[in-house]
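Shown here: the complex without one of its protein chains, the others still in place.
So, chain A:
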Amino acid sequence: MWHRSASFILDKNQNDTVYPADSVTLTPPPPSSISTPQNPNPNLNRNMSMSAYYQTRAAHHGVVTSDWLAQSQEAATRAVATGGQEIVDGGKSGRAFSVIDEFNNWRKQPDLAEAVAAIRALAAVIRNSEAKTMMELEIELKKASDSLKSWDTTSISLTAGCDLFMRYVTRTSALEYEDFNSARSRLIERAEKFGEISYKARKIIAMLSQDFIFDGCTILVHGFSRVVMEVLKMAAQNKKLFRVLCTEGRPDRSGLRLANELAKLDVPVKLLIDSAVAYTMDEVDMVFVGADGVVESGGIINMMGTYQIALVAHSMNKPVYVAAESYKFARLYPLDQKDMGPALRPIDFGVPIPSKVEVETSARDYTPPQYLTLLFTDLGVLTPSVVSDELIQLYL
């Protein structure tokens, strides 16, 4: 039975106060505390912290913000020091191995999603574990995944990826092996396989969605999503003729980056400001969005603005397609917009904002399932209601 559901972000915040006590031994620095001093954001006229979720997002999407610059510089210096594969051995040397470090190393690969990085890091945990019994190993794994999750509580895909990994790896016949070593190698094998599946998910999705892009269509895209990018790239490679409308994606201008990439592929692109969605919806044939997380109702949690685009598209009877890997399926069930752990981000308005004025800094919104048409996942093309079925089968 599912007792520790990811749905309890609010509860988990309370639990987090408990976790450091035991996770400190495993992970030397509480990472969120080291990352906050790193980014003294000059644009912030209030002392609001930027959520870790948003930091990784900014890093991945190459959105140039001041804090990201500082971070990337820092990362670059570290990346030189440790190569990609060295960590595996590095972990064995002494007691220095830490999931967070491992995770951070994987995370630096620009094309690797956060969840996949986490999955890889957890696989490394099994590999480096010095546990003698299955139980010990499981506890160790659990601790590692908990510390990973608490590293960034706002990231849905990270939490979901860790949970799914635990389910996928531990719920196996391997646990019945008498011989610990063979069981362990089986676990490792399974972990690798899961990492591989997750890694390939994007390609599968791109292939699945090709049937839906027809010649001469106009696609509206919101924000920058690597899956959507992959889909469009493959469509362009397949010599499909289509046009893309990109929203600007304020405040991090992720839409600009997508437009940039698409222009390189010779796909006709048009940029819109975020408020021009309804204006252009007439000429749009389909809306394509990614997702930060797919929740149990079949709805998605995605970058701010997705909900209103879906609403406009729904009212104009345009299909809304979501491209999301299955490791983003989370045991969450938001009932409304405020029902999630908020992921905050700073917003640069260009002019100083008077201190009396409040700013909505939430980075994402929840789109209910009735406004979505289909979800392209590596499990297949699903209707929103199937998501819950898949989740039940994955978790229960």
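Heads up, the rule we're going with is that a residue touches a chain if its C-beta (ideal position, glycine included) is under 8 Å from a C-beta of that chain, and two chains touch if they have at least 3 such contacts; residues count from 1.
As a working rule, contacts and distances are computed from a predicted model.
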Any idea which of "Histidine-containing phosphotransfer protein", "AP complex subunit sigma", "Dynactin subunit 6" or "Translation initiation factor eIF2B subunit delta" UniProt assigns to the chain that's been left out?
"Translation initiation factor eIF2B subunit delta"
Of A:S51, A:S225 or A:S297, which one is in contact with the hidden chain?
A:S297
Checked against the full complex, the residue among A:G195, A:G223 or A:P369 that touches the missing chain is A:P369
Have a look at A:D179, A:D336 or A:E358 and name the one touching the chain we're not showing.
A:D336
Among A:N317, A:S355 or A:Q393, choose the residue that contacts the chain missing from this document, as touch is defined above.
A:Q393
Go through chain A and note every residue touching the omitted chain.
1-3, 5, 7-8, 10-11, 296-298, 331, 333, 335-336, 338-339, 369, 385, 388-389, 392-393, 395-396
